[in-house]
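Just one protein chain is left out here, and the rest sit where they should.
Chain lettering (A and B) follows the sequence in which the chains are written, and residue indices restart at 1 in each chain.
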Amino acid sequence: MALFARRPVAPLEYTRKTWMRLWVGATLVFLYAPLLVLMVFSFNDSKRNVAWKGFTLKYYEKALNNDTLVEALVNSLTIAALATVVSVILGALAGVMLWRFRFPLKGAVEGVMSLPIIVPEICMGVAMLIFFAKVDWPTDLPWPLNLSAITIAHITFCFPFVAMVVRSRMASFNREQEEAAKDLGASEWATFRDILLPHMKPGLVAGALLAFTLSLDDFVITFFTSGPDTITFPVKVYSMVRFSVTPEVNAASTILILLTIALTAVALKLQGVKGIAETH
Amino acid sequence: MSGIENSGNLRLGRRSLLQSLGVAAIGISLGGLAACGKKDEKPAAGGTTKIAPTGEEPKLNFYNWDTYIGETTLADFQAAGGAAVNMTLFASNDELFAKLRAGNAGYDVIVPSNDFVERMAAADMLTPLDHSLIPNFKNIAPEYTDVAYDPKRKHSMPYTWLTLGIGYRKSKVNAVPDSWKVLFDSDEYKGRIAVLSEAGDMFRLYAKYLGKSVNGLTEADIKTIEAMMIKQKPNIKAFHEDNGQDMLLKGEVDLVLEYNGDIAQAMKEDDDIGFVLPKEGSQFNSDNLCIPKGAPRPKNAHAFINYLLDAEAGKKITETILYPTPNAAAKALMPDDYKNNPVIFPPAELLAKCEYAQYNPKLQPLYEEAFTRVRAS
Partner (left out) sequence: MSLQDWKQHRRPFAAIASAPLFWLVLFFLVPMGIVWLYSFGQNSGPADIAITGTLDNYKRATEWLYLSIFGKSLAVAALVTLICLIIGFPVAMAITFAAEKWRPWLLLAIMLPFWTNLLIRTYALMMLMGSNGYANRGLGALWDGASWLKTLVGLQPLEAWAPVPLLYNNFAVVLGLVYVHLPFMVLPLYSALDRLDKSLIEASLDLGAGHFRTLTKIVVPLAGPGIAAGVMITLIPALGAYLTPDLMGGTDSQMIANVIERQFKRANDWPFGAALSFLLIYAMFILVAIQSLRGDRKKEAR
């Protein structure tokens, strides 16, 4: 491997090694090539994504004027944001619980905790459908309360993922730090806030990203918990592309991708790049 | 732009006027009014059907297939005094049924296919229709007014009908593939065929190929057909999810089992595509307008269904979706290249050999399991 290094590279600067760069580059190409095609074809002047027929912006106009599509997008983002916040809290608590305590039936609890990850989506979707129908969950609440059923379902399948990431993160925690803090008179809460939480942070960030992604992309479970007034983006898109992918969907996705990049860039700038990267 | 604003004002004005005068009772047609109000280069209402206030909240939840409505139909309905329609989409009958099985989350009008009308009626999931509120039922061609899957149209109104056949790329076939044999029992087009992934449809079409009725299969037949499917499997490229027209357009396959309406849409974009209804006959399908049990606004739902059966509104819908319409009055308004299109309206002698599939709770699971075995083999 060192063969490829043209100038001295510090041993741990893996990112400066050519093979590593090629590897990451190739992975990114793999990840982004389809998206690029998707973006290019959002300008295609044809009803289908089959062959290039000319440049047009009309599908952007159509997508932006499609009120239900925009509404679905707003719903999706709202749900994802809510679900992420709650999932991170619940997941962090669950992760700490499993990492820290010994309690009866722990194996069972752990198994149950991983169930939302294991259960086939369709099975959980049907379970949620029946559950909300049986408890007569109100469906005609004003926005955003009408999203509650979907949000609850999303939290249920998101927070075990967070718990899993947090727990594996905590495995590398040096317990003596905590004990030292307590010996020095820190309260349980202060120890949690000042010692545990900072250590947990990358796990929380990773967990939040996972939860947000899962929630934003979920179709099956959402489909079964949504009503006529609570359509999310994947549900809308799914029914739109099932028979044929139209450039309108491509246009909407392109807008979404660009919006995400812009928002995250702004967030990173505001927060300071360090804020998120800060792990040491 | 000003035109749009004007028509918006006009719409509001007309509607309140209508309500205060109770014009509906007097029976002045909106088309006439529109003509007085403004030159009707773009009539606000797509139909001549009048819509009386129903006394319900002016809202309606319509659960429909994608690309299955005219471009302006919903706006036209509202402009004509109807409720604001909130249309959401489903992608298959199975989804529709699974979702409504546990209860109705607020849908007013749904569009199930014939066998699902049967199934949902059997499960007591549909509200019987009040025919006195649907005078446009008179527009429906007689052969669709009393059907086996819904005697006397107690629960459903026909919206479209369609039939399964073979879509093909003209330049890539040796002859017009006018028999199910090329798809089901031949290696002539090895690796260039896509068929449906829907087990029931597949078994019923094999029945047609074997000269049987689509509803006359026995367990022994299912065994025979399963063996035939396993034998044919190496020649098939994919079981498609009702997106066969896309695979055909992209050149992934050259022959595909699809609905005539879907292929008719694809033919508009590619001259090299053809469609044929095999000589052995095929299976009819029909999509129907129904009101599910527990619909919050049944009166609006009736008004909406009535509006969709209107001749002018039906014409606009048909222009967009290009499916065969059971609405005789709407068909009469369509141009000749639609009416005489052999893909949309296949020859009568072939249609005579087509049948509706019946809902069969006993055989359906057998089809599914046999098809699972075919895929696993």
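Please note the rule applied: contacts are C-beta pairs under 8 Å (C-beta built on N, C-alpha and C of every residue); 3 or more make two chains touch, one makes a residue touch a chain.
This one's a predicted model, so the numbers in the text were calculated from it and none came from an experiment.
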{"item": "Selected from B:60, B:111, B:162 or B:199 as touching the chain missing from the view", "value": "B:199"}
{"item": "Residue touching the undisplayed chain, where the options are A:63, A:165 or A:195", "value": "A:165"}
{"item": "Sites on subunit A contacted by the missing partner chain, in the whole complex", "value": "1-2, 11-15, 20-21, 23-24, 27-28, 30-35, 37-38, 41, 49, 89-91, 93-94, 96-97, 100-103, 106-124, 126-128, 130-131, 134, 152-153, 155-156, 159, 161, 163-165, 167-169, 171-172, 175, 188, 199, 202-203, 206, 209-210, 212-213, 216-217, 219, 233-234, 237-238, 241, 245, 249-250, 253, 256-257, 260-261, 264, 268, 273-274, 276-277, 279"}
{"item": "Residues from subunit B at the interface with the omitted partner, ascending", "value": "92, 94-95, 97-98, 101, 119-120, 122-125, 191, 197-200, 233, 236-239, 241, 250-252, 359, 361, 364-365, 368-369, 372-373, 375-377"}
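Going forward, only the chains that are shown with their structure count from here on.
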{"item": "Distance from subunit B to subunit A - Cα centre to Cα centre, in angstrom", "value": "37"}
{"item": "Residues of subunit A defined as touching subunit B within the complex", "value": "46-48, 50, 68, 126, 129-130, 133-134, 139-140, 223-224, 226-229, 231, 236, 238-240, 242-245"}
{"item": "Residues on subunit B engaged by subunit A in the complex (per definition of touch)", "value": "61, 63, 65-67, 86-92, 95, 98-99, 102-103, 105-107, 241-243, 245-246, 249-250, 262, 269"}
